[in-house]
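Note that one protein chain is taken out, while the other chains of the complex remain in position.
Going by the order they are written in, the chains are A, B and C; count residues from 1 in each one.
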């Protein structure tokens, strides 16, 4: 079994216009930037992006690459913009050129987990008494109120991991784990960009975070520098 | 921070009669047998045991120890008995001396996860069209039927891990992981029996499976031999 | 009645259903033997609901480790590329639809593909285990079992009389006498065991069997 493909371009070849795509990453960690650039090159349009943040902080390697190129139709996020500058996404959003669905972060990732785990929906206390409850079923369990939230799944998950073996087993580095292992479970096709590909058998089975069953394609990513402000 | 206690007896000192207790373990792996024996010694009565299997295969180190001593009032399990012999639990159950709630294994562990994760309930397809749906809300999502299942939590979780540091961070060995890390999240007090206690800082943070936040007490377990039939 | 295949041969026939690259869960009992009959050139990745993906054969006496077992609590060996996880993650994988094939045992299967495999009526208690989660979510459910009870009563029935594990969930039935597919038009007899006739299979099967156009003797 060999899930390794030779280029990011090949890895995203079947990502068609109108796809719903999950993108891993939090802050500057764990962003599948090689795959994002490959999508930019391919030019896939009308993407619904499920991603914590709509990009702009690392303007050349995060979702802003696709936003600026007008490839994003809608963003489903928990922390879409920045308090201290106006991102390309915010600019387009304020002009009504891109849609936004904003979700509390715990609900965002739990909906993704549900999408991967065959759970149709769940009751969470998060958002009770706020605009988040609009249009949702509210229900009491043991005297406490909860909202019904539904599973979230995608056509593709583009994730960033540290090492992959050829069967697609993945490890991560430090806080670069974030949304990546959860999104890997909730897409029809999961594509992992990694720092290093190793032979099957080289990863300690106790340390595998994403078992290969969730991964369809593996591609070695390019190196990039992150600068902190 | 030092969560290590010096004896199993001390670890279970506050487990009072009538407690609901989760016990980790699957088959012969990951059973907190030192803690089970300590409970036997303490004599806690009327226990509701949340455990995959009601014991008997390893009669001297699994739940059968407590069943035989009449300490168990009710068992919540997915695989309570054995096809090939009558366990102490089955014997008492057939006489009406102990109660049983039987739950599909995936629902069993997902209910425990929900109990630990602040989720009140969730919709699962498991059990639709069977006796499992009796008394439960059935609901369609996207044309498929699901059952509402509620969170399961406990007063105590008695679990078995491999190594613990003094802050209660835990690693497991091979398939001995099973229910243990999930149960650790869903009890008011989690007590971990381990093969080895190490200094804080000795465990690689990438390999910690149960973060110490979930663990209240750590105790070094006794060694035991498992014989396969 | 002819006895047909041994349990080992049933497992061997079931193994032929598994394709290169399949992720497969094996139920307790006869199905666990399937793992011994995978050809060298076919890579099948076995999943077990106690939290492992990628194990190999049953362990020899000197390889046994009580911390390394399958869902039947049998000692197993690791293959390169294995991964461990907890039970909640193991069932997320199952319910999420990532397991291609489950091979399970049964007490009864109905002509509509209903499965009863967790409790016999004669006992007041049974074991659900992972079976109900598997049957609602796995892409293909294969049942391996004896064609009849020890007393000769059919196990393939019009309606299950034992408590159900799932409704309309079985895809293929492999017994000591036959291979039968569950189709929207009813049960389809596809293969018969060596020296067993379709009439003999029908005589111990409650629902009417249709005969496949290419009905043939099992190849093992």
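To be clear about the criterion, a residue touches a chain if its C-beta (ideal position, glycine included) is under 8 Å from a C-beta of that chain, and two chains touch if they have at least 3 such contacts.
Being a predicted model, the structure only gives us computed values, none of them experimental.
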{"item": "Omitted chain's touching partners, listed by label", "value": "A, B"}
{"item": "Touching residue (missing chain; options B:5, B:59, B:150 or B:208)", "value": "B:208"}
{"item": "Contact residue for the chain not shown (choose from A:8, A:22, A:47 or A:109)", "value": "A:109"}
{"item": "Among A:28, A:59, A:150 or A:197, the residue in touch with the chain that has been omitted", "value": "A:28"}
{"item": "Where the missing chain touches subunit B, by residue", "value": "1, 113, 116-119, 165-167, 169, 185-186, 200-201, 203, 205-206, 208, 211-214"}
{"item": "Where the unshown chain meets subunit A, residue by residue", "value": "26-30, 52, 57, 78-81, 83, 90, 93-94, 100, 102-107, 109-110, 112-113, 124-132, 172-182, 209, 226, 228"}
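Please note the rule applied: only the chains that are shown with their structure count from here on.
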{"item": "Length of the line joining the C-alpha centres of subunit A and subunit C, rounded to whole Å", "value": "36"}
{"item": "Inter-chain centre distance, subunit A versus subunit B - centres from mean C-alpha coordinates, in Å", "value": "33"}
{"item": "Distance between chain centroids, defined by C-alpha means - subunit B, subunit C (Å)", "value": "28"}
{"item": "Per-residue overlap in subunit B, given as positions that touch at least 2 other chains", "value": "110, 124-125, 172-174"}
{"item": "Subunit C, residues touching no fewer than two other chains", "value": "84-85, 91-92, 94-95, 137"}
